[in-house]
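All protein chains of the complex are present and in place, except for one that has been dropped.
So that you can tell them apart, the chains are marked A, B, C and D in the order they are listed, and the count of residues begins at 1 in each.
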Amino acid sequence: MDFVNALVALSNFVLIPAIAYGSQLALGALGVTLIYGILRFSNFAHGDTMAFGTMVTILVTWLFQSWGIGLGPLPTALLAIPFGIAGTAVLVLLTDRVVYRFYRAQKAKPIIFVMVSIGVMFIYNGLTRFVLGADDQIFSDGERFIISAGDFKRATGLAEGLGLKTTQAITVIVAILVVAVLFWFLNRTRTGKSMRAYSDNEDLALLSGINPERVVMVTWLIVAGLITVAGVLYGLDKSYKPFTYFQLLLPIFASAIVGGLGSPLGAIAGGFVIAFSEVGITYAWKKVLGYMMPEALEPSGLVQLLATEYKFAVSFMILVIVLLFRPTGLFKGKSV
Amino acid sequence: ESHMSEVKIGIILGFTGPIESITPAMADSAELALTEVNDSGMFLDGIKLVPVRADSTCVDAAAATAAAERLVTSEGVVAIMGADCSGVTGAVLSNVAVPNGIPMVSPSATSPALSTAEDNGLFFRTAPSDARQGAVIAEILKEKGISSVAVTYTNNDYGKGLADAFAENFDGEVTLSAPHDDGKADYSAEIGALASAGGDALAVFGYTDQGGKGMIQASYDTGAFDMYIMGDGMYGDTLFSEQSDALEGSIGTSPWAQGEGAEMFDKVAGDAGIDAASSYTRESYDAAALIALAMAKGGEATSEAVAANLMDVANAPGEPILPGELGKALEILKDGGDIDYVGASGVELIGEGEAAGSYRYYTVTDGAAETVEFK
Amino acid sequence: MNQSLKTVLLFALVAALILFTGFYQSWNTALVILNMGLVSAIMSLGVNLQWGIAGLFNVGVMGFVALGGLAVVLTSVSPVPEAWAAGGPRALLALVVGTAVIAVSAMLWKRSRKGWLVVLVLIAGFFLYRWVRDDAVNAIEAVNPAGTGFLGGLGLPVVLAWPMGGLLAAGAAWVIGKTALGLRSDYLAIATLGISEIIIAIMKNEEWLSRGVKNVNGLPRPVPYETALQADPTFVERAVGLGLDPATASTIYVKLGYSLMFAAVLIVLLVLAQLALNSPWGRMMRAIRDNEVSARAMGKDVTYRHLQVFVLGSAICGIAGAMMTTLDGQLTPTTYQPLRYTFLIWVMVIVGGSGNNLGAVLGGMLIWFFWVQVEPLGQAFMTLLTAGMSDGSWLKGHLLDSVQHMRLLTMGVILLLVLRFSPRGLLPER
Amino acid sequence: MENLHRHFGAFRAVDGASLEIAKGSITGLVGPNGAGKTTLFNVIAGALPPTSGKVTMDGEDITGLPPHALFHKGLLRTFQIAHEFSSMTCRENLMMVPGGQSGETLWNTWIGRKRIAEEERALRKMADEVLDFLTISHLADHPAGAISGGQKKLLELGRTMMVDAKIVFLDEVGAGVNRTLLNTIADTIVRLNRERGYTFCVIEHDMDFIGRICEPVIVMAEGKKLAEGTLDEIKANEAVIEAYLGTGLKNKDKVAQE
Partner (left out) sequence: MSGEDGFYHDDRGNHDASITRRGGEGTVDPTRRSGAVSDAPGGPFLIGDSMTGGYGKGPDILHDCTIAVDKGEIAVIVGPNGAGKSTAMKAVFGMLDVRSGAVRLDGHDITQLTPQDRVARGMGFVPQTSNIFTSMTVEENLEMGAFIRTDDYRGTMEQVYELFPILHEKRRQPAGELSGGQRQQVAVGRALMTKPTVLMLDEPTAGVSPIVMDELFDRIIEVARTGISILMVEQNARQALEIADKGYVLVQGANAYTGTGRELLSDPEVRKSFLGG
């Protein structure tokens, strides 16, 4: 029984949160990695694009909620996601047309693109706040829990509870689906292969009859989809606040990079590495050990490797160590 | 002096950055006070007080300094209502306010360290220092018989200061005191550690729509704690209603005046369409009102007048003044009378840069704060 | 247009912008912008050295700037005797133990390549370190926590902190460079970014060292205090003689003092950087940037050169960081945000023209100017925009409420405009 | 070098090749595509670590030394795929080559300006001579990234002429170089070999070129040495013909008929 309790405590505080958070990061990182792999720059506007896509979804969700349309136990926002994606797609395609295209024509260096994307980030930042403001917005509805910690305790009679949120489950499922589809798309379909070809050698792609602007457009469309889904899932699970989305940028980049920039599989792996190192390393083992060990040996201290103050430091430390042993990321990122 | 018919007051708050969501209401409240003063027609021969906003960013000392510098030297503001976060407040104070002799009244910088900052008598605040809040919270817990708590605080001078003050005054056991950073994506790690450490309740000294909320949500999602103790930064209707399940039965404190003043403010602010329940709206209103009243008392709309008379108008003796009664106050002052500004937050300034103020001890019931008593 | 004419014109533009600020806003504002502009220019000089010249993608600028700030505290703040008595020596011992553990395990790893052994040493060392450290730290932090609660510094003149900041940053850069410079650019980027976050985390949480998030206020200054000047009759007399009021005169005097000192540092660094760049050293660095494999085959020790330039660039950032903290008069670890202290510096370098030292300086001054001035600019723009709308309309109200969000938006627009008209930077490398 | 191995995963690019390059010789290295010649070069020049085996030069073990150290020991190489410094001018590409320039020490750039200026003058003269020789002096101030493929090859060769080397490894200098010019290059190689005592090891697929300068010729196939001898001996070797030389155009006669 104690062993079960230990396991439950660990799942509740480490495994489940980390898996859900990892999936959220992974979805974000997929977008970053795709833009990097195909359009060849690190998109700093990613976080703010995510905020924008979520904002559109939220507005539509509110509309649906006011109409009384819902999904029962599932969040209404899931219904609104397509609209969010459409809105984001319009935004990014417009941005591409007005901003990035010019630099593509100029053959600007990737670093210029990065700087331009910082400019775009500032603008999106303002845009989102103009429409919806800077505050927290609540848009989740439906059942919050599949099973809450309290119910779990009552049902099982264990001392420890295990909470599983609807949104956590949705996040993980969606992440798996999206990755599978994306992988298939890039490696098996003609369009996907043409995107990889374009990213590898632009001139030669032209010489093979690939239309570069179409590749760019498709990339943005996919990114719009990924970004919105990631943003909405994150918002449902945690909360929606534009500033947090901006802050998410760093762990997302870290995930994309530690997994190997340009590699979709790497993005997933990276997301989990970052999430687990953030959540796991600073975990205080006191409770778990308390269950596992005989009374006499029960730890008196917290048995915490490092204080939570250092959780970012630790996750970055792990990142650096991973990179020292695998200099181009877990999945040898080079191209998609 | 007809050319002086407009006098500018700087409002320096973090309109962008980590507390961007509470600053608009704060600024509105401050401007509400100024409008009230202007509308009364009683202010120094019809001089109009014009608010000028500037962005403190809450965290970027250099940007805040530059913004303040601009307000002071090019806009020519004579006093500053602000800044908000303790860090930038210190920077603006020593880099701009003191050198230029501009008084600052901060509505929300509560770090104990500011009490001793070198300020040449120019720094005031309407919110009490966290040193006191820590003691108040400890006292409440003692009364309630809670003997072991886990603490999480926002990782800045405010959070740290409050957590320290609390720990110092608390008789029971603090199982773990873990900071959290605001605006981060995920708080599972902190909750994991705190839950492991255990305790009867979780004390959250953070911001209502920032990491503090994130911590409560993460705790609720994992069932880590059932009861929360909240510092001033956590007070916010949205949080209470949104997290009503999680917070049911939790307790908190917030700088707040007993009775009338606060009620009046709710009314006045409500009429003006301002969300009075947001954090530090009361203190902001009071800060701006004090600036105006000090000018009125000094008989001139200058920095010197503010610095010299602010303590005077804020404290007894004199006629108590509530929100919405600024016109009355001005009239009294005009007639050479004395006032004791009580305002929305029950202002009581004890020494330079130090406000006494009282705290409202509340519990959360059905998604709303219910006053238990004032301390 | 030829490049040198362009250079002159663009610098004239920056000067004009600052003068304009002086005339239309105030000279104090102008000098504030100028001072931080000079500091920013130094930072971008450092980044340009690393990226523009050597092709190293260092996104850890923030960390080095922060170390510079820490140096100011460690150098100039007077020591806190009670804290030293409470646990100073033991804290130092802990530092020694920590370094020794790391050094020993690094050596073990080199010699034996036995992972488990190293891990074992590290773990044991970690506990030893914590054991030595924790008591000392608790004792130190308990000494008057609201006022001090840290060891303080050496109490030396604050100007010494600038080279100290450089040294501290250089030391850190050396360690980082030794471990991480083998990484490819983006991987190096995230590694440096991570390390800078680690540095900030340490500064935030090691209170005994830096007072952590409680900040250190009232740092000593290399220039007189305004209030002292205002109290000085000769100064007041002279100010009045010049037709200035004493308060304004004193603030301008102090700021000018900083301006001169900063300008001197910038000029020295710029001259050194230019000499280095226009010499075989610069040629070699560019060769390495262009093609490492080939540079290696041509006998250039790429690893060493990378380390050299990484350390130098970081040291420059450290110096700038120390100068900035001196200017601020306080150390606030929470203000170190990557957006402001890393990415904005990068924007400066790239907008200025990477690979060109003068470009970096120009970019530093110009972008900083806008970073400060976009706020009034954005407000003005919004006023203009809403001028035509009917009063009291919902949209107008909403837009005016959101006017603060114009700040970053305007910054974005300006950035895009500048990059549109000079996609290779204002002063491109060649 | 002895019994050198370099594996990529399970693939053995260099599989136990042992060959010897005599001092003062111009050794030709030929072999079918993918025989492992370039990989062999990379291993010798320190660009890739060997999986196993040993490389010695002048009796000294130089296995696994980094490329820059080898350069200073007098071992130079060119790349099959040109590795120019693309943003630098052609002249700078050459001037950066010589080692031990005092201006490469940071300190000297601040205090030793005069000495540097002198050295630079000399270097510049030398670089201009080399450019002249390679018939690309008009490109001296051209960015090396924007010159033709063949010109890049020439530049690559030019770099080896900027210093005194003991041994120079040339990886397909001839590919893409105009044959007339290639003859001149061949003469230079011979001259450098005679006058300055450079040892050369040359990979090339152009038999005329090999025949003109190389003695002996080593044939590699599948990571191993297949044959060694003079070009005529090689040409007569059945195995080499089958794997490498072939028997000429099948369609040739058809062309002739037209």
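Rule of thumb we're sticking to: contacts are C-beta pairs under 8 Å (C-beta built on N, C-alpha and C of every residue); 3 or more make two chains touch, one makes a residue touch a chain.
Only a predicted model underlies this, so the values are computations on that prediction, with no experimental measurement involved.
The chain that is not drawn here is touched, among residues A:Ser148, A:Thr167, A:Ser199 or A:Thr308, by A:Ser199.
Touching the chain that is not shown, out of D:Leu19, D:Met126, D:Ala175 or D:Val190: D:Ala175 (per the contact rule at the top).
On the side of chain D, the interface with the absent chain consists of residues 8, 30-39, 42, 47-49, 79-81, 83, 86, 135-136, 139, 146-151, 153-154, 172, 175-183, 205-208, 243-252, 254-255, using the contact rule stated above.
What chain A contributes to its contact with the hidden chain is residues 40, 42, 101, 104-105, 107, 109-111, 114, 190, 193-194, 196-197, 199-213, 216, 261, 325-328, 332, 334-335.
What we mean here is this: only the chains that are shown with their structure count from here on.
Touch-path distance (fewest steps) from chain B to chain D is 2. Rounded to whole angstrom, the centroid-to-centroid distance between chain C and chain D, based on C-alpha atoms, equals 46 Å.
Of all residues in chain B, those touching 2 or more other chains are 16, 20, 155, 179, listed in ascending order. The multi-chain contact residues of chain C, meaning those touching 2 or more other chains, are 204-205, 405, 407-408.
Those chain pairs judged to touch are A-B, A-C, B-C, C-D. Only residues 51, 179-180, 182-184, 186-187, 189-191, 193-195, 197-198, 201-202, 204-205, 338, 343, 346-347, 350-351, 354, 398-399, 402, 405-409, 411-413, 415-416, 419-420, 423-424 of chain C touch chain A when the two sit together in their complex. The touching residues of chain A, counted against chain B in their complex, run 9, 12-14, 17-18, 21, 24-25, 129, 133-136, 138, 148-150, 152-153, 161, 163, 165, 234, 238-239, 241, 243-244, 247-248, 251, 275, 278-280, 282-288, 302, 304, 307-309, 311-312.
Those residues of chain C that touch chain D in the shared complex are 272, 275-276, 279-284, 286-287, 289-291, 293-302, 308, 312, 429-430.
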